[in-house]
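Every protein chain but one is kept in place in this view of the complex.
And now, chain A:
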Amino acid sequence: MGRTLAEKVWEQHVVRRADGEPDLLYIDLHLIHEVTSPQAFDGLRMAGRPVRRPELTIATEDHNVPTLLGPIKDPVSRTQVETLRKNCAEFGVRLHPMGDAGQGVVHIIGPQFGLTQPGMTIVCGDSHTSTHGAFGGIAFGIGTSEVEHVLATQTLPAYRPRTMAIEVSGELPAGVTAKDLILAIIAKIGTGGGQGYIVEYRGEAIRELSMEGRMTVCNMSIEAGARAGMIAPDETTFDYLKGRPHAPAGADWDAAVEYWKSLTTDEDAVFDTVVEIDATTLTPFVTWGTNPGQGAPLGSAVPAPQDTDDPAAAERALEYMGLTAGTPLRDVAVDTVFVGSCTNGRLEDLRAVAEVLRGRQVVTRTLIVPGSMLVKLQAEQEGLHEVFKAAGAEWREAGCSMCLGMNPDTLAPGERSASTSNRNFEGRQGKGGRTHLVSPQVAAATAVTGKLTAPADLV
């Protein structure tokens, strides 16, 4: 019987297999940031253990960093960042600190350097590590105990998850993005639908996506409960990687591409579960509740709790969100628009936002935050920042920013945002803040009207 892509990559990384035990899996790349690593380094120090392969490890500062120039004012945040610096120096790990040209959100910099490649195993103490699966590897988030385990051994014991195919047939209609697609998928299968699975996204609509779009889709796999999402590599993947600083070159490139081409699910392979989505029926999609599965087409209304799968949860969510069932989503007014994060903080996202904002004015507080310093540089080379500033939006330094309430960019209690990030949990963007997850295009149009809006609604 044939094998799925996930099975091929998994098998390639099994260091040891024994009856009644999880597989011991080799890890090709370990990404680190300041929040989930300090206690792991402490563990190594206490046990007198070195980092086994510092040259397969890379660190960045992202969650705590302010996106306005200047030092970190919060002493606790500053200590956390300084602790990362000390740990990286002591254990010999490459670090891209604030202000460095290579700094950025951990899931943006890996692909950007060409460190994220097909067929690899990649982990990070961050649940959105699933992003890297867009290149056809197995990438998943881990906790701090596992971070320590990988630092010490470059391996992880793990049971192979079951496999799920999400088949997206047809083409996405004009104006419908990768973000709308993944929000619709999560609404369909639920926040627990992917638990215990590695998801492979397949089908015409997936093949047509750029690498940026594929990363957006894989990024949010975890919001459907799946630790990992992946997409088979193809010419789009190879074109993206070619010439990047850490991509193979010369004869190595040819050998790598030949191997990468074998990384597809065999025709006769069987998935444990198959979910089918018709891309042609999709429209811009937004969330109304407090988990990413509580979403609906922008053209619809806030649902009545009794019409949802979990009425008690929906009722709580509407109360928290300050919404009334039956209100058209297009009538929901927001205070703040946030463009950024590892979901939608890449150059393609910023270009899409600029296209909408060109020659228009924003009426809300609008934060546009590049996912990395390189994205910032590229955007500025194209003059996108001028478009943003002319429209009245704020153009910031790279970081996680308003994706989570750990740095100065937060919502005030009761404040409502349209956000291109990935989580609308209670308090995610600041205590009492209310989040609607949207695509970059919807974020930009919403900034112009002050209500949830798609670009097509603008005259």
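Everything below uses one rule, namely that contacts are C-beta pairs under 8 Å (C-beta built on N, C-alpha and C of every residue); 3 or more make two chains touch, one makes a residue touch a chain; residues count from 1.
Definition applied: contacts and distances are computed from a predicted model.
Colleague: Since a chain is absent, check the UniProt entry for it and pick the matching name: "3-isopropylmalate dehydratase small subunit", "Thiol:disulfide interchange protein DsbE", "Cytochrome c biogenesis protein" or "Electron transfer flavoprotein subunit alpha/FixB family protein".
Modeller: For the chain not displayed, UniProt's protein name is "3-isopropylmalate dehydratase small subunit".
Colleague: Can you say which of A:234, A:310, A:355 or A:457 touches the chain missing from this structure?
Modeller: Selected residue, touching the omitted chain: A:310.
Colleague: For the full complex, which residue in A:4, A:64, A:401 or A:419 touches the chain that was left out?
Modeller: Considering the complete complex, A:64 is the one touching the chain left out.
Colleague: Which candidate, A:5, A:65, A:142 or A:353, sits in contact with the chain we can't see?
Modeller: A:142
Colleague: Among A:423, A:436 or A:451, which one touches the chain that has been omitted from the display?
Modeller: Residue touching the chain left out of view: A:423.
Colleague: Tell me where the left-out chain touches chain A, residue by residue.
Modeller: Chain A touches the chain not shown through residues 15-16, 20-22, 24, 26, 28-29, 35-36, 38-39, 42, 47, 49, 52, 54-58, 63-64, 74, 76-77, 79-80, 83, 94, 114-115, 117, 120, 125-127, 140-146, 148-149, 152-155, 157, 159, 161, 191-192, 195-196, 222-223, 225, 227, 246-248, 252-253, 255-256, 259, 290-291, 293, 310, 312-313, 316, 404-406, 423, 425-428, 431.
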